[in-house]
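All protein chains of the complex are present and in place, except for one that has been dropped.
Should a chain be cited, it is by its letter among A and B, assigned in written order, with residues numbered from 1 in that chain.
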Amino acid sequence: MWTRISKHHLFWPLVALLVLLLFNAVYNPGFFSIRIQGGHLYGSLIDILNYGSPLMLVAIGMTLVIATGGIDLSVGSLVAISGAMACLMISRSADQNSLGAVLLAVALALGLSILLGFWNGLLVAGAGIQPIIATLILMVAGRGVAQLITSGQIITINSEPYRYIGMGWLAMLPFSIFIVAVVWLITAWITRKTALGMFIESVGANPTASRLAGIGSRTVLLTVYMFCALCSGIAGLIVSSNVSGADGNNAGLWFELDAILAVVIGGTALTGGRFYLSGTIVGALIIQTLTTTIYTIGVPPEITLVVKAIVVFAVCLIQSENFRGLFTSARRRRRLPADREVSRHA
Amino acid sequence: MLKRPFVPVLITIGLFALAFLAGSLRYNGFFSVQVLFNLLIDNAFLLIVAIGMTFVILSGGIDLSVGSVVALTTMLSASLVQEHGVPPYVVIPLVLLLGALFGCGMGAVIHYFRIQPFIVTLAGMFLARGLCYVISIQTITINDPFYTKMALTKIRFPDGSFISISVLIALIIFLLALYLAHFTRFGRNVYAIGGNEQSAILMGLPIARTKMLVYAFSGFCSALGGVVFTFYMLSGYGLHAVGLELDAIAAVVIGGTLLTGGVGYVAGTFFGVMIQGVIQTIITFEGTLSSWWTKIVIGLLLFLFILLQRILNAGSSSQKAM
Partner (left out) sequence: MTNKRPILEMHGIHKQFSGFVALNNVSFRLFPGEVHALMGENGAGKSTLIKVLTGVYTVDEGEILYDGKELRVANPYEAQEAGIATVYQEVNLCPNLSVAENIFIGREPLRFGRILWKEMNRRADELLRSRLHVNIDVTQPLGSYSVAIQQLVAIARALNISARILVLDEPTSSLDRHEVEQLFTVMRKLKEQGLAILFVTHFLDQVYEISDRITILRSGELVGEYMTSELPRIDLVMHMIGKDLQVLRQLTDRADRSASRSDEAFLEAKGLGRSRQVEDFDLTIHRGEIIGFAGLLGSGRTEAARLLFGADRADRGYVKIAGGQRAVIDSPRHAIRQGIAFCSENRKTEGIIADLSVRENIILALQARRGWYRALSRKRQEEIADEYIRKININPKDPEIPVRNLSGGNQQKVLLARWLLLEPKLFILDEPTRGIDIGAKTEIQKLVLELSREGMAVLFISSELEEVIRVSDRIAVLRDRRLTKMMEQGEISQENVMKEIAGG
């Protein structure tokens, strides 16, 4: 029974998260406390969920892309573009507080995100360009596009409905948490209740066999890149809503790296195949908690980078077979039955 | 197909000439030697870093840590010189050595543990930048006489135009890189590994050594770029050179080097950097456009070159499948 639990893909990530949370609690006795104030729940745990929501969204989208064996480096730029678009539209409207204007702005921003995702997908699935290279283009140009939209300024707006996205409350909890929950649920539903999840895993695990089995790889790829862009777009709305403005330069900076890290920690391999949405969520929470922990200890927040480096390094070493090989004895390195037979025909 | 490996580079040179010509026609004062020299002065550090990046990409890898190593170098230099009174003639060789060792370490991890260069250099990037902040959160201004001298010295030519010492350093590295790439076994091994690593192994080439050297060289160039950067900015700061890696990669790709490795020229990178510089200059001269247009144009160029590479290699079986 213990082996079954410890082998579960969520086990080690959850343990890591727990360790981090406990560490915080030791340092800051009031860490786990939650208080009610003005009809809202407040507390460090709430903060982690709240501030981590943009990352969780981007990471969800990134999970599907990585599952197909690809990667999307442009998500940070997409976050910036989305926020810029929405703020621009709202700032131009007659009444910034009208719900209609906000909804229209949101729709446009997300529409643009999906379009850009389609661009990425087209390069990868249509032109056959390597995902790292294909999405690099938008990563570089994207910031420029965001600045183009904001005309180089930092647009600030004053819109209650828009502010609600990132700063609003629902049922005593920050609204952004609900956004994440809904997106996570919808993604989980679509990937598990329809065959899309299986197709994604299949394409990522073995593109050749998938093609021979009749799976339309191109459609799958287009879909995941568009979806990832959509997630980034939503995250961008939250980010810009939090500051009631759009900063083309800094919004979403280094999100792609954190997102990739979250996905990898969560158990999805960079090479593609099986993916774990719940793992990604835990991974994102770990990263967010890490940031909080460092802040709590009083260490300058920039040190987060060093810690992240160590975490990336550790995760990759653990995933690296060569490294694990240093610890496994030859006796335990059994060969699977099928390997034996396959080498016969090598 | 591959019969024309020169094509991308020639296109790059042509584009550069075109851009320079366009600028000259449009703006007064553009068509001068000094404008050309200013390109070099302002982008000397990028050139050095991009040269290191070229070798890494030629070998089929990538180095995301370059910008952070530049920043770390500035921070380390500033801290040692200003706060610990270490003389520059000790500091500079030291940081260069550290840069090389840093790169070598990453190369070793990449090779021996078979982890993708993207991830390893990503970690390196986090680490280097993080270490910057460990040294100091704030900027450390440098007013050491040696550095200020390096910053202000102008090497003058008969017609009145000038370049900085950094440009000289960059040009020396450029020539060194040309030699390494085309006249040493190391350089040819880099091309071989980038072309087909499996074959290179079967041909008995020293893979481990070459890979580690390649990343060490990149680390060295990043550190040297950092040193030149300190001459330029006269400060050490954790936020220096953010995003430099992207500029370097863009310069390499626009310079005609394939991101998959094995094909490309150091000379191409030179013009890749110059194109970025000339675009920036044109935008400055234009006055009304903001500098963010540079990013869009670079992105567009990147796209065009990647597409070009794809078309030129469409028949080749060396495409790595998705």
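As a working rule, a contact is a pair of C-beta atoms (placed from the backbone, for glycine too) under 8 Å apart; a residue touches a chain by one contact, two chains touch by 3 or more.
Just so we're clear, the structure is a prediction, and the values are computed from it rather than from any experiment.
Quick check: which displayed chains does the absent chain contact?
A, B
Of A:F31, A:Y162, A:F175 or A:F199, which one is in contact with the hidden chain?
A:F199
For the chain left out of this view, which of B:A22, B:M203 or B:I311 touches it?
If we include the chain that is not displayed, B:M203 is the one touching it.
Identify the residue among B:G23, B:G195 or B:G255 that touches the chain left out of the display.
Among B:G23, B:G195 or B:G255, only B:G195 touches the chain that is not shown.
Tell me which of B:S32, B:T141 or B:T184 is the one touching the absent chain.
Hidden-chain contact among the options goes to B:T184.
Even though one chain is hidden, which residues of chain B still touch it in the full complex?
1-3, 5, 179, 182-185, 188-189, 191-192, 194-196, 198-205, 262-263, 316, 318
Which positions on chain A touch the chain that was left off?
Interface residues of chain A facing the absent chain: 193-196, 198-199, 201-202, 205-206, 208-216, 220, 273-274, 335-338, 340-346.
Following the convention adopted for this analysis, only the chains that are shown with their structure count from here on.
Indicate the whole-number Å distance between the mean C-alpha point of chain A and the mean C-alpha point of chain B.
It comes to 30 Å between the two C-alpha centres.
Using the touch definition up top, name the residues of chain A that touch chain B in the complex.
68-70, 124-125, 127-134, 136-148, 151-152, 207-208, 217, 221, 248, 257, 260, 270, 300, 302-310, 312-313, 316-317, 320-323
Residue numbers of chain B touching chain A in their complex, please.
62, 109, 112-116, 118-120, 122-127, 129-134, 137, 238, 246, 249-250, 259-260, 290, 292-300, 302-303, 306-307, 310, 319-322
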